[in-house]
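A selection of the complex's chains, in situ.
Each chain gets a letter, A, B, C and D, in the order it is written, and its residues are counted from 1.
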Amino acid sequence: MQPMSEDGLVRSDAGWFDTARRRRIGLPEAIYAPGKAETDLVALIEQSLASGEPTIVTRVERELAERLVDRFDLRPYPALERRAPMVALAGNPVPSSSLERVGLVGILAAGTSDRPVAAEAACVIETLGHRTRFVLDCGVAALARSVRAMEEVADADVVVVVAGFEGALASVVGGSMAQPLIAVPTSTGYGAARGGETALWAMLATCAQGVCVVGVDNGFGAGCAAVRIVGAAGRNA
Amino acid sequence: MQPMSEDGLVRSDAGWFDTARRRRIGLPEAIYAPGKAETDLVALIEQSLASGEPTIVTRVERELAERLVDRFDLRPYPALERRAPMVALAGNPVPSSSLERVGLVGILAAGTSDRPVAAEAACVIETLGHRTRFVLDCGVAALARSVRAMEEVADADVVVVVAGFEGALASVVGGSMAQPLIAVPTSTGYGAARGGETALWAMLATCAQGVCVVGVDNGFGAGCAAVRIVGAAGRNA
Amino acid sequence: MQPMSEDGLVRSDAGWFDTARRRRIGLPEAIYAPGKAETDLVALIEQSLASGEPTIVTRVERELAERLVDRFDLRPYPALERRAPMVALAGNPVPSSSLERVGLVGILAAGTSDRPVAAEAACVIETLGHRTRFVLDCGVAALARSVRAMEEVADADVVVVVAGFEGALASVVGGSMAQPLIAVPTSTGYGAARGGETALWAMLATCAQGVCVVGVDNGFGAGCAAVRIVGAAGRNA
Amino acid sequence: MQPMSEDGLVRSDAGWFDTARRRRIGLPEAIYAPGKAETDLVALIEQSLASGEPTIVTRVERELAERLVDRFDLRPYPALERRAPMVALAGNPVPSSSLERVGLVGILAAGTSDRPVAAEAACVIETLGHRTRFVLDCGVAALARSVRAMEEVADADVVVVVAGFEGALASVVGGSMAQPLIAVPTSTGYGAARGGETALWAMLATCAQGVCVVGVDNGFGAGCAAVRIVGAAGRNA
C-alpha cells in the first residue's frame, strides 16, 4: 500500500482512498460496483478489507455478489436466497460492543419490490454496529398494514420509510410518529411513477412535518443519514 | 338570438353556443371567466340564462363575483363570506325532483386551502340536481381526521378527493373505500409542490386501485365526472 | 398458509397478503409480474388461487405467460395467438350470476398497438363478472371510424378510451357521449409521444368535460375504475 | 436614414434593419413590441413605414395599440372593439393586385380565447396580399362545429389550426383535409394545459399525417409559414 499522508489519504493508481473518513464523519468510504470491472472491484475490496475499516460494496449484480461472497468474508443484503437482482455486501463490521450506545432503526418498506433498497440501508446501519427492525409490504393500499407496521417500530430511534409509486407511506408515518424520519423514494411503480421521481417529489412535498428525503433508490444514503442520527444520540448520551 | 341549427349550435359573433350539449352528454356548456371582459361575461351569462340551460361560470374573481351575484340570480360556490379569491357561480339549477335518481357525492378536501376547488366541484354537482356532502381539512397529516371523514361519506355514490402537497389522501381513501373515486390535485403546497404537479403525478401513480384523476385545480372537471357517474347510475336504475 | 388476522391480512415471508381487499373496496389484490422470479410468481399465484379470490397477474411476458397458462387454469388477455409481448392472466373469475347487476364497459382502442393495454382493462372487468365490448383501431385519423365505434358502444355503462400519440380520441368521445369516461394514455407513438406522456397531458387537458385519466399504459387501473363505477351502479339499483 | 449597404442592411443605433428580407425570403422583418419603450417603438414604425416595406408590429398591448392606430395608418388585428389584450398592427399592405396569384388561407380557432393568436396569423397573411377565411370556436368538444368549420374552408389553399387545451382539433382536421396544415398551439386552457406546452406536444405527436407545428401562441410564425406556401404556389403557377 502507498504511504498514507497526514490527512489520511492513500494515493494509488485508482485515485485517492480516504482512510480518515470514518474518523472525520463517522462513515467509511464505500465502493460503488456498477461500471467497475470485476478485477478492479476485487482489488478495491482487498484494499478496503486490509485497511481494517468497515467495507461496504453497493449495487452488486447477484451473480457477481455470489462470487464475491465465496471469495471474501462478506455478508449480503438482502440474503442471497431472496434472489434480488442487486445486492449490497459488507465486511469488517463495527462490533456493537464498541459503541457508546447502539441505536435501533426501524425500516418500513411499502412493497416487496422495495426490499433491495431497504436492505441497502440495513447493510450500512448494521455494519456500523447499530440494530435494524424491518417491516415489509406495509403500504397504505391496506392502511391496517401501515398502522401495524408503525406499532412494530414504535421504540425505534429513527424510522426509514422506503416506498415507490406515490410514496404516501412517508406522509402517513410522518403524521403519526415522532421519530426522525428519512424517506427513500424507490423506482418501483408504473404508469406515472417515472422511475421514482414521482415518489421523490411527493415525499419532498409531504404535508407531514419534518420528513427529510434522499435520492431515488438511495438506500445507502438513507442508511448513512440514520447512522449520523443514532451516532449523534450516542455522542450526546 | 340567432336561429338555432339542426344540431343545436347557435352562432353569434362570440362563436358557437352549443345548446345541445346537455342533451348529448348530460352536461351543459360552461363559461370560463378568466381573460373575458366584464361586458362580454355579462352578455354570455344573459345568453345562457335565457336559454333555460343550467348556467355555470367558473373562476370568477371575488369582487366581480359580488357584482354578478347582485345583478343575476346566481349562487356562489363557496359562499361569498368565505372570502375565497375565486368563486364559481351557478344559475338555472336542475331541480332534483326532475331526476330519475338523485345521487350523493362525498367531497373530501385535504386542507382549508383546497376549499375553492372543492366548491367548484360542488357547484357543478348541485346545479345538475345531485347532492354533495363536504368534509374539509381531513388530510393524512392527522390520520384520525382522514378516517373520520371517510366514515362521514360512507354512503356516497361517488367520492371526490381534493388535495394539494403530495395528495396522499387519495391513496388512503382509494385503499379503504369501494366507491368510484375521482382525485383532484390542487396547486396548494410549497417547497416541492410545483403548483400541483407533484400531487397530480402522485395521484396518477397511487398504489391504490382504480383511482382516476383530473387536471390541477380542475374542480369543474371532477364535478362533471361525478355527474357522469351518478347520472349513469340513474339511467340504469 | 399463515393464520389470517382479524383485519384479513395474511403474513408470509413475502409480505402481507390482503385477503380482505375485495370485501373492503370491491377489488382483489393483484400480482404485478415484472421483476419477480418465476418461482416466486408461481408461489404467489398458487397462494392467490387457493384463497378463492379472483386472481389477476399483470404484465407477464408472453413466453412466461404460455408456461403459466399451461400450469394453471388461467385466461390470457389478449388471447395468446395475438402475439402481444405482454399479457394479463386471470383465474377464479367472479361469476356474473353472483352479481346484483352485470355492467357493460365499452373499450375503444385508438390503434392496434393499444390492444395489450385495452386487454388488461378487459381482464379486470371480466374477471370481476362484468361484460366488455371492444372496438379496435378507431382513432381520429379516420374520423368515420371513431364515429362508428361510438355507435357500437352507445349502450355501455362506462366507456374506456385507450390511446397513444396525442390521445385525441378521448376528446372526441368526451364531447359526444354521456357515459362516465376513463381515458388511458398509452406509450405508443413516436416523434413527440414521449412514452405516453404527451397523451397523458393531453387527456388531462382535454376540452371535453368530465373525462378522467389514469397513468400511462395503466389498463389495470382503468379496469379497476370501471369496476368501481359499474359496481356502484349495482349497489344503487 | 443611414446609407444602405450592398446586402440591404441599414445600420442604425438600434441595430441593423434588414430591408432586403422580403426580396430574399418573401417576408418582411417585423417589429416585436414587448419590452420596447414607446418612443423606440414609434421610431421603428416610422423607419419601417418610410422604407415602403409592409410593416407588421406584433403583441402590442391594447392601450398602446389604440395610440399607435391614432398616430399611424395601421390596421389592428383583431379589430380594437374585440377588446383583445394583445393586438397585431399592420401598415403598407401589399396590394393583392400585385401578386401573381392570391391565395386563400383558412384559419380555424378552437375557442374564443384563441382569437388573438389567430388574428396575428391573419395579419401577416392579409398584409402580404393574400386572403383569409376565419372560423371561430370550432373545437372538438362539439364535433358538429368542427365538421361544419372544415366545410367552410374546404376550398382554402392552406389551413391554419389554432387551439389550446389538448389541441385535438389539429388531429381531426389533419385526418379529414388534404391541404397543407399548420398547427398553432395556444396558451389557453387550465388544469394540465401548462401554458400551451400540452397542445404543442399533442400537435407534434398527432396521429394525423403531415401536420406541422409552430411555437406556442406563434400566430406570426404560422402566418409566415402560410405565406411561404401560398407564395410558392404563386411562383409555380
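Quick note on the criterion: a residue touches a chain if its C-beta (ideal position, glycine included) is under 8 Å from a C-beta of that chain, and two chains touch if they have at least 3 such contacts.
Quick caveat, the model's predicted, so the values are computed rather than measured.
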Copy count for the complete homomeric assembly [4 present here]: 8
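By our rule, only the chains that are shown with their structure count from here on.
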Other chains in touch with both subunit A and subunit B: C
Interface composition of copies subunit B and subunit C: same or different, split at half: same
Angle, in degrees to the nearest 5, of the Cα rotation that carries subunit B onto subunit D: 90
Maximum centroid distance from subunit A, chain identifier (CA atoms): D
Whole-Å separation of chain centres (CA-atom averages), subunit A against subunit D: 57
Separation of mean Cα positions, subunit C and subunit A [Å, integer]: 36
Sites on subunit C at which at least two other chains make contact: 174-176, 200, 204-205, 209, 214-215, 221
Arrangement of touching chains [line / ring / star / complete / other]: other
Touch relationships between chains, expressed as pairs: A-B, A-C, B-C, B-D, C-D
Footprint of subunit C on subunit D - complex, ascending: 110-111, 139-143, 165-168, 171-172, 174-176, 189, 191-194, 197-199, 201-209
List of subunit D residues in touch with subunit B within their complex: 83, 85, 111-113, 136-138, 141-142, 144-145, 148, 188, 190-193
Complex contacts: residues of subunit C adjacent to subunit B: 24-27, 30, 101, 157-158, 174-182, 200, 204-205, 209-215, 220-229, 231-233, 236-237
